[in-house]
Structure formats: C-alpha cells, structure tokens
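With one protein chain withheld, the remaining protein chains of the complex are depicted in position.
Chain IDs A and B follow the sequence of writing; residue 1 opens each chain.
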Amino acid sequence: MAAVAPARRRKRRSIPFGRILLLGFFLIFVLWPLYWMFNTSIKPSDDYLTVPPVWFPSAPTLVHYKAALFTYRGLDGLINSLIISLSATVLSALLGTLMAYSLARYNTGGQHLSFWVLSQRFLPPIGIVLPVFLIYRQVGLYDTHVGLIIAYTVFTLPVSVWMMFAYFRGMPKSMEEAALVDGCTRWEAFWRVAVPLAAPGIVAAAVFAFIACWTEFFFALILTSRTAFTLPTVFRAFIGFQGAQYGEAAALAIVSLVPSIALGVLAQRHLVRGLTLGAVRG
Amino acid sequence: MAEVKITGLHKRYGTFHAVRGIDLDIRDGEFTVLVGPSGCGKSTLLRTIAGLEEISEGTIEIGGEVVNDFRPRDRDVAMVFQDYALYPHMTVAKNIGFGLKARKMPKAEVETRVGEAARMLGITPLLGRFPRQLSGGQRQRVAIGRAIVRNPRIFLFDEPLSNLDAQLRDEMRGEIKRLHQDIATTMIYVTHDQIEAMTLADRIVLMRDGVIEQQGTPLDLFERPASTFVAGFLGSPRMNFLAGTLALSGSVAAIRLSDLLLPVAPGRNLDGATDGQAVLLGLRPEHMTRARGEKPAEGMFRQEATIDLLQPTGSRSYATFRLSGAPVMAELQAHDVSRPGESLPIDINMSRASIFDALSERAL
Partner (left out) sequence: MQTTTITRMTAAGAPPKLSRFARWADRNFKWLLVAPAVLLILALSIYPLLFSLVVSFINYDFQVPGHAFVGLKNFSRVIFDPVARWSLFLTAWLSAVSVAIEFVLGLLVALTMVRSFPGRGVIMSILIVPLFISPVIVGQAWTLLLQRPFGPTNYILTQLLGQEVTIGWMTESPWLYFSLIIADVWQWTPFMFVILLAGLTAIPPNLYEAAELDGVSAWQAFWAITVPHLGPMIMLALTFRLLDAIRMFDTIFIMTGGGPGTQTYTASYYLYTVGFTQFHLSQATAGSWLFLIFTAFVVTLLVRRLLKTEPV
C-alpha cells in the first residue's frame, strides 16, 4: 500500500501532454481574436494592408479611439448604453426579486406561472420586436430611452426571476417565519429579513441582467435611431468598411467590452446559475 | 398566559392528510410535549397554532378566542425554531429586540428590555455579536431571549435541541425546564425524542399518523400505555413484546407462551378478555432483575435464563436471553452477569407487565 500510494498521487497531479495541447490551442483560439482586435485598435492606418501583417505596431496610436468616440458618436452610444442598461438592470432586479419571492415562498400560480415566465426567455425576439416597433411608433416610445429601458426590463426579467427563484428556494424559510411570529407582516418579513439575506443573489442577478442589456443589439437596432441608440448599434457604421475604418471598429469594440467582461469575471462564482437561469447551482 | 383549545383540526396538503382530527385542551401554564415519529403531524400541528400553516378544518382557540383567521403576528405567541432562525444580518441585541421594534415600542424601552433579558440569560457580553459568531448553546439562548422579551401568551418550540450534540442537548434541556419553572407560561414543545418528552412534559401528547395515540402525564403513558405503539415508543431500551394466549380460569389468569405459563398479577383488571385470546405480553427491561433469595417475591415470576448477548453500559448491563424461544432484553445491575453464556435466575415483575390484544394492539 505504502509503495503504491505515491505513484498514484503523482499520476493524479500531472496533466497528460494531450490535455495541455488541447487547452493551449483553445486558449490561443479564445485570445487571438481579442488580441488582433486590440492590435488593430492601436495600429496606425498605414499599417493596415502590409504583407506580412503588422503583429504589433511600432508606433501605437489612439487616433482610432478618438474617432470612434467622437466622429462616430461612440461616446453618445456609450452614455446611452450606460443609462439604459443601468435603469433596466435596477428595474429587472427589483421586479424579478419581488416575483421570484412570491413564486418561491407562496408557490403563486403553481408551475404554470413560473413556466410561463421561463418560456418568455426563449421567445425569438423577432416575433416580439415587430409589433413592439409598431406600438412604440404609435405611443411615442420609439427611439426613446424609456422605450428601450422598458423593453430591456422585460427582456431580462425571466433571467432575474429564475435566478432569484432558485436563490430563495435554497434559503431556509425559518427566518422569515420567525419574523412573522415576531410580529411582522408578510411584506416586512420579506423586506427586512428575506431581501437582506438574498442580497448576494440579487447582486449576481443584476450583474447578468446588466451584461445582457449591455451586449444586446437586436432590440436597439429596431427600436432606436438617432437619439437613444446604444453602443452595439454604432457598429452599423463600420459594416462593409467603406473607407476602411478597421481601427475605429476595433477601438469601439475594446471600449465596449471592458465593462461587461470586468463585471462578468467578477461575478464568475455565479456564472453557472446565471447561464442556466438558476437550474444548476454550480 | 393563555390556554389553548383545539377542536376537530384537520390539515391537508393536496391529497396528503397530515393532521386528521385533533382535539386537544392545553391548560394555562402547562408544558405540553407533542411527540411522535417523523411524519406524524406534530410539527404541522405546532405550526398551525403559530399560524404558519392554514388549517383545512376545525378551530384553534387561544385564550378563549378563535384565532383561525389571525395572522401569526396577531396571535401573540413566540416560537423557537429547530435551526433557531436567528436573523444573520442583525446583532444579538437587534435579534432580541426585533419583535419589540415590530410593535413600534420606543427605542429606550426596547433597549431596557433587551438588556434585562440578556442579563437573565447570561448573554450580556454577546449583545454586539452576530449569530454566526455564537455557539449552539448561545444561539439557543438568544432564540429564547427573543421570546421572553415579549412575554408572549404561548411559547412554541419546534425540536430546538435536535441540532446540538448529546452533552449540550442535556444541558439545554435543563435550561428549558428551568425556564418553564421560572415563568410558568404555557409552552408547547415538539420533539421526536422520548427522553425530552419524558423529562420536560407536564403532559405528553403522543401522535401517530396525524392523530393522537395517547395523552397524559409522562408516568401515565409510561406505566399505562394504551397501545403497543405507545409502549414501544417510550422507554429505552424498548419494551419486549412476547406473543402468547390468555388463559383464564375463574379469578386466576395467566399468559401462555409456547412452553411457559406466566401468572398475571392478581387484582389486574381483565374485563372483556376471553380465554384463549391472542395477546402480546409487554415486559420492560427494567422490570426483570437477577433473582435473589430462595423464593420469588409476590407478583414475581422466576425463570432460569442463559445470556446470549451482553451489552454493558457501565452503570447497567443489557442482557439478552431467550424466554420461551423469543429474545428478551433485561436491564441488569452491572455486576449481575460477567460474560455471555452464563446462566442465572431472572425475576420477572408481572405486576408491572402490560398486556395487549394481539390484533388491535390496544392495552387490555
């Protein structure tokens, strides 16, 4: 036994060569487009079409960032994206928490209501966005911040509800019951006991709602135009690359992906729950 | 301070019938223990009294008032939960004062009361801590503190000791008993542990499958169990049950095991029993002793036994032997037997024996 044990332990520690190779390739696969984009964003326009390509610019420049933010209104898009995403995130986390609590603790509407909410997550946006476009045109919400905030709230609600539903389900309910016996109404037990205890879950749900809003393109493309346009829609300007705005496109992309990646990596612990709408605890 | 009266109580969860017709009167100041195996409906019953479960049928009265439609907050009861349910985001002081704050009591009075409760429970140094920084015993005291600051009409306990280790459990059990002696408020206590039930209760309510199997003082239930279920549930080691038939001739009665005839103690009421009736003889391990002296005393039945299995606990020795072919465990003095295989005379105290009808399993 004593002779066998060290050998087995060593076997467990080392990773076979094939695995290192696979992981290495995959890492390069993931990082390469990101690197090239970054490289492009700081590359002078003269370096675009050289053979061989310029792997790293000898004279990095920020002109593309300046052009992307100001000439192509990237900054306006950034500000709009911030306003809209933050507002929708707060609304979605708030309403989602309320609903999730009711579903988790009072089994409201049985399985039907929760399934109905879940099914909203899987509706193809194209089916919704056409009529919403027509309605928005009629009621004056087209190309407004409020309009997109409402749309994004609804669009992220299923995820918020289901993440929080799973969170509340995993929380013992005796503390809320103690609060009820201690003299609280249901609302007080929810607000003063359940919500503070669920705070980490609410933050995680909010992070995922924010990322979803921040990266959304389709609704913004159709429901906004010159006023409430968000950052992803600015990329329309670069399609086809008339005049070869490679650097501007890359620079805008880099600006846009920093916040969502930072938040996402910070909330990594909750990633599995976020991706599976709470179905898997992770 | 209040009495509780429960009439015709039913609780159904969909098709599952958890509580099926409970009538129960709990006197003011009484310590009542609801005990039974898991799934017997005891916790559900407690929670309906707290108002945490709606009832399907029947009435609950607290202090002479029907409270069926009262919210938990309006019932003026306090509850100590199995996991204590302390609010993890509040300090001990905030935990204890939470119920008072919900009553919009002035801050100064809340502080005085919390301080007083903490002093009585000996947890004053803990007031600034959070629940996660407390030991199991300290948590229980905080949970009790949360109740006593309000002086509620009833204390409800839902298996408060089951998360503690054995030694602490004994200690905390003592504290709860002392609490009741000191303040004499009505207390209703749920447990599955028969020792807790026996030691704490003024009255035990033993439940099974959603109905009350038997209720009474601990000694009532222990000495005069109404059924084999009650007899088997209370007492450790468990009561021995031996299948036999009743032999009646005139005023003399005996129980016939396969090759033994055990006389029933004279004066025992056997109304309604018939000769040849199949019965179960219930013998508690502590009612069998090593025989001493030439002749067995009055009401004793002496039998030579060969010990199969010996389990010494230090203070006592549990000895298993065969009585008319069936295994029987006796609780003997530590030095009565020294090893398995030994033969010795055993005196069986027939005046303490229980007799049950074999079919209905009810006591005769």
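FYI, contacts are C-beta pairs under 8 Å (C-beta built on N, C-alpha and C of every residue); 3 or more make two chains touch, one makes a residue touch a chain.
Keep in mind that what you see is a predicted model, and the values were worked out from it rather than measured.
Checked against the full complex, the one of B:A93, B:V142, B:L164 or B:L179 touching the unshown chain is B:L179. Screening A:Y101, A:Y167 or A:F229 against the full complex identifies A:Y101 as the residue touching the chain left out. Residue-level contact of chain B with the missing chain is found at 1, 71, 73-76, 99-100, 102-105, 113, 116-117, 119-122, 141, 148-153, 171, 175, 178-179, 182-183, 185.
Chain A meets the missing chain through residues 12-13, 15, 19, 22-23, 26-27, 29-34, 36-37, 40, 48-49, 51-53, 95-96, 98-99, 101-103, 105-106, 108-109, 111, 113, 115, 117-120, 122-128, 130-132, 134-135, 150-151, 153-154, 157, 161, 183, 185-187, 190, 211, 214-218, 221-222, 231-232, 235, 238-241, 244, 246, 249-250, 253, 256-257, 260-261, 263-265, 268, 271-272, 275-276, 279-282.
In this text, only the chains that are shown with their structure count from here on.
Across the complex, chain B meets chain A through its residues 50-52, 71-73, 75, 77-79, 81-83, 85-89, 98-99, 102-103, 146, 150, 156.
Contacts from chain A toward chain B in the complex involve residues 172, 174-175, 177-185, 188, 193, 196-197.
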